[in-house]
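Just one protein chain is left out here, and the rest sit where they should.
== subunit A ==
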Amino acid sequence: MLSRRDFLKLVVKGAVLGNFSQLITPPLAKAVAAGEVHKLPVVMIETGTCTGDSISLDNIWTPTFSDILTNILDWRYDWIMNQVQGQEAYGILQETYEKMPHEYILIVQGSMIQRDNGHYNHVGYENGKLITGIELVRRIGLKAKYVVAIGSCATYGGPVSGYPNPTQSTGVQNILPERRVINVSGCPAHPDWIVGTLLHLALYGEPELEKFGRPKLFYGETVHNRCPRRRFYDQGIFATAIGQKECLFRIGCKGPVTYSDCPIRRWNDRYNWPIGCNTPCIGCTEPGYPDLMSPFTSHFPDIPFPGGTKVNTDSFGLGVLGLTSVAITGHVVTSLYKGRIQKNLLKTSAKTNHRPALKKAQAFHKYWLKKTNKI
């Protein structure tokens, strides 16, 4: 079987060559066939989501998603992939929960909707009662071997929890504080990040996590540090509009504050990525996305004021400085009018009690002839 070191090497190699899944699958399939690795039972619960992460996962090019399902993982419950429906499908989830406690991996896709005890998000029907997303995730999550949140919504709330967050949505970690949740963030999460994390769990257990609970092997470095346009930044050469080939920092690129390996892994079978098509990174893997990252063409988020008005941070800064300038100018004018400045300067700058008086001493006179009209 692959050692962990070899696995990590494949993660990087796969990112550079764009065939991570292709590289990892043969040794893994061999290990599964030899009985060295048990196929991981996986259940996926979708809560407040657009199902974008499932679609992203389907985009694994080689091997196909069906190869992964057949050879590597025991994908037991997933709304998108289920061959059955209704109680029959839900029965599989219940069976996994009851018969395989602390063996299965729970994948959660979508944000946790908390408003009115989660009744805006029903995900099951049990004994004549609707089951809410938070209830099911808590129940299944407490008995799971690992809990993996995929996508921005499940990890940190994502777009569903955007201002003013009417559904009081949040990430999985907040409703499962007893468990350590592995966050695979992104809007959507890259298929390699999802499969890579699952494989690491299957082969070596929990990967090393960074500050916000994301696997370091995918989220260890900022986009900015690995960006192919970094040289433009270092030289101070910036694009002034979307579509230009220089560094996109000035038009709001969030690469400097976003942790992911997009620059080397890229998207759609390594075909392209946002900066590659001359649009700024929008920071979709970071906590606080999208509120803290929007407007996408500006560095700082807008500041919300009561009444729903939002003000751009830069405009706010300029407004404060403008106000200060107006206040100082007004004070100068009033002080001059009232004589305060003159008084203060005289009081604090006169060096002596008796100022020497100057008397004009005229030493000599000059006389000039008046011009007169000659008659």
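As a working rule, a residue touches a chain if its C-beta (ideal position, glycine included) is under 8 Å from a C-beta of that chain, and two chains touch if they have at least 3 such contacts; residues count from 1.
Basically, contacts and distances are computed from a predicted model.
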item	value
Options "ABC transporter ATP-binding protein", "Ni,Fe-hydrogenase I cytochrome b subunit", "Thioredoxin domain-containing protein" or "Electron transfer flavoprotein subunit beta": UniProt name of the undisplayed chain	"Ni,Fe-hydrogenase I cytochrome b subunit"
Residues belonging to subunit A that touch the chain removed from view	210-212, 222, 233-238, 249-250, 254, 256-259, 283, 286-288, 292-293, 299-301, 313-314, 316-317, 320-321, 323-325, 327-328, 331-332, 334-335, 338, 340-341, 344-345, 348-354, 361, 363
